[in-house]
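Note that one protein chain of the assembly has been removed; the remaining protein chains are unaltered in position.
The chains carry the letters A and B, assigned in the order they are written, with residues numbered from 1 in each.
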Amino acid sequence: MRKIWRLISAAFLGLVLLTCLSACGAKSVAEQDVLTTDQRTNRITWGVKADTRLFGLENIRTGKLEGFEIDLAKALTKKILGPNGKCTFVPVTSGTRVPLLKNGNIDAIMATMTITPEREKQVDFTHSYFDAGQSLLVKKGSPIKNIQDLNKPGKVILGVSGSNSVKNVAKFAPRARVLQLSDYAQAMTALKSKQGDALTTDNGILYGMAAENPHYEVVGGNFTKEPYGIAVNKNQNRFRKKLNWALDQVEKDGTYNRLLLKWFGHVKGFNYQEMKR
Amino acid sequence: MINLISSQWQPLLLGLWNTILCSVIALIGSLIIGTFFALLEISQKRVIRVIGSVYVEVFRNIPLLVIAMGFFLIVPMYIAKINGFTAGTIGLTLYTSAFIAETVRAGINSVETGQLEGALANGMTYTQAMRYIILPQAFKVVIPPLGNQFINLVKNSSVLAFVAGFDLMYQGNLIANDTLQTMPTYFIVGVLYLIITLPLSYYMRHLEKKLA
Partner (left out) sequence: MQNFIDAYSWINIRFLLQGLWVTIEISVVSIIVSFILGTILGIIRYEKFKYFSAIVGFIIDIIRNLPLLLIIFFTYFGLPNIGIKPEIIPAAILAMSIFESAMVAEIVRSGINSIDYGQTEGALANGLTRWQALRIIVLPQALRNMMPALVSQFISLVKDTSLATIIVLPELMYHAQIIYGQNTNYIIPMFVALAVLYFIVCYSLSLLAKYLRRHLA
């Protein structure tokens, strides 16, 4: 009998420990003011993509991250912290970005993240810095021309888990099967391995993939609007306002348009004139 | 937490089912393949022994993730259209079979060599001696380590999450990304894994004590 009690008490203790690990609220992070800390350390830590051409991609030669979002983050950092402001880039995926933000590993997310009402319950967004739209990438000569062609049993759509596009696709093509992979590199590779009929995500990302893989093309136009915003933790209003102000500044002084031209000016099929601010 | 369970029990249960299915298929597959390669490894012909140990060493020394992803990405390009579940299960089977081959070989070695000689002297062929005398005794010895391999197999089946295999870990990732309630989701997923593995592990320890 005593043995059983000992086991039960041990089990209880273990459970309490596990619950503590999992359920304790993240008080410390929410209470600190990110802007004050960043100004003191003269550094903003950004969560960015490392596998997404045109937005944030790791250069194999130099090991540095490159892309529109990286350049924009640098410009915003300079506006907020002054010309000597430094930024640290932490590569994230659609699956890891929100936990990392909530835990305080990163100060802000600029990683092709669409502003949606569900997400706004968990994080705060700045106003949009890029107006993307969801589209499809298929092999050239594929019978699939738009999202309706995919709304049939037996069709497989590839996406990235944690992205807004896989949620949308359930609305537009409920009969298709959706496979969610961990990042865009995996999704593109899976498309090439014929694991799916089309890859869906936002047009900007898809044009980047099409530029690298000439046998693939973007089809079907944009069937949703996907405004990208910078995500910050709840209760970080000062930081969010400062970011909004910095965004306005880079849009006004032409930096934004210059970066848009630099990254999207030569992308075939992408109308960057429309995106100018 | 309760909200999460009540709204997401369907995908979680589907994931649990796929995890169990994949584990059982991989266990049966790897038992057959593993025993086969264990027999190759103890063969009297050198060439066959080498084939056996090359297979075992290759699959023991390459990460399961590399094997499973390789099957998922490369096989459909050239050989056949297979989905993530199949690719992951095949990868898991081959990977585990190398470990089972080692376990079974150790079990066969633990049976006295005199018995094989005795059986051969009594007019049995090599195959018959293995089939009726050696393997039944060896399997008794290897049951506890095999049980541990099965627990490892259940845990390793989480690699299916990388190849969209709709297992428990994959469903957990989707729910965590969807609801953004990361820790509660993974807590539930952890409890579900423990429901399979913990009783098995205690039973194996009990068995080990009884056989020792």
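Just so we're on the same page, a contact is a pair of C-beta atoms (placed from the backbone, for glycine too) under 8 Å apart; a residue touches a chain by one contact, two chains touch by 3 or more.
Since the model is a prediction, treat every value here as computed from it, not as a measurement.
Novice: Of the listed residues A:Thr77, A:Thr96, A:Ser135 or A:Gln236, which contacts the missing chain in the full complex?
Specialist: A:Thr96
Novice: Touch as defined at the start, partner being the missing chain; which of B:Ile25, B:Leu73 or B:Ile143 qualifies?
Specialist: If we include the chain that is not displayed, B:Leu73 is the one touching it.
Novice: So which of B:Phe37, B:Tyr55 or B:Tyr193 would be touching the chain we can't see?
Specialist: From the options B:Phe37, B:Tyr55 or B:Tyr193, the contact with the absent chain belongs to B:Tyr193.
Novice: Would you indicate which residue among A:Leu54, A:Val138, A:Val156 or A:Met188 is in contact with the undisplayed chain?
Specialist: With A:Leu54, A:Val138, A:Val156 or A:Met188 as choices, the missing chain is touched by A:Met188.
Novice: Pick from B:Leu64, B:Leu92, B:Leu135 or B:Val163: which residue touches the chain that isn't shown?
Specialist: Selected residue, touching the omitted chain: B:Leu64.
Novice: What is the set of chain A residues that contact the non-displayed chain in the whole complex?
Specialist: 6-7, 9-11, 13-14, 17-18, 20-26, 28-29, 50-51, 53, 57-58, 60-61, 63, 90-93, 95-96, 99-100, 103-105, 182-186, 188-189, 192-193, 212-213
Novice: For review purposes, identify every residue of chain B that touches the missing chain, sorted by number.
Specialist: So the residues of chain B touching the missing chain come out as 57-58, 60-66, 69-70, 73-74, 77, 151, 155-159, 161-162, 169, 182-183, 186, 189-190, 193-194, 197-198, 201-202, 208.
We adopt the following convention: only the chains that are shown with their structure count from here on.
Novice: Give the list of chain B residues in touch with chain A in this complex.
Specialist: Going by the criterion above, the answer is residues 1, 72-74, 76-77, 81, 83-84, 161-162, 164, 170, 173-174, 176-178, 180, 182-184, 186-187, 190.
Novice: So in the complex, which bits of chain A are touching chain B?
Specialist: Its residues touching chain B are 18-19, 21-23, 94-95, 98-99, 102, 118-119, 121-122, 161-162, 167, 179-182, 186, 189-190, 192-195.
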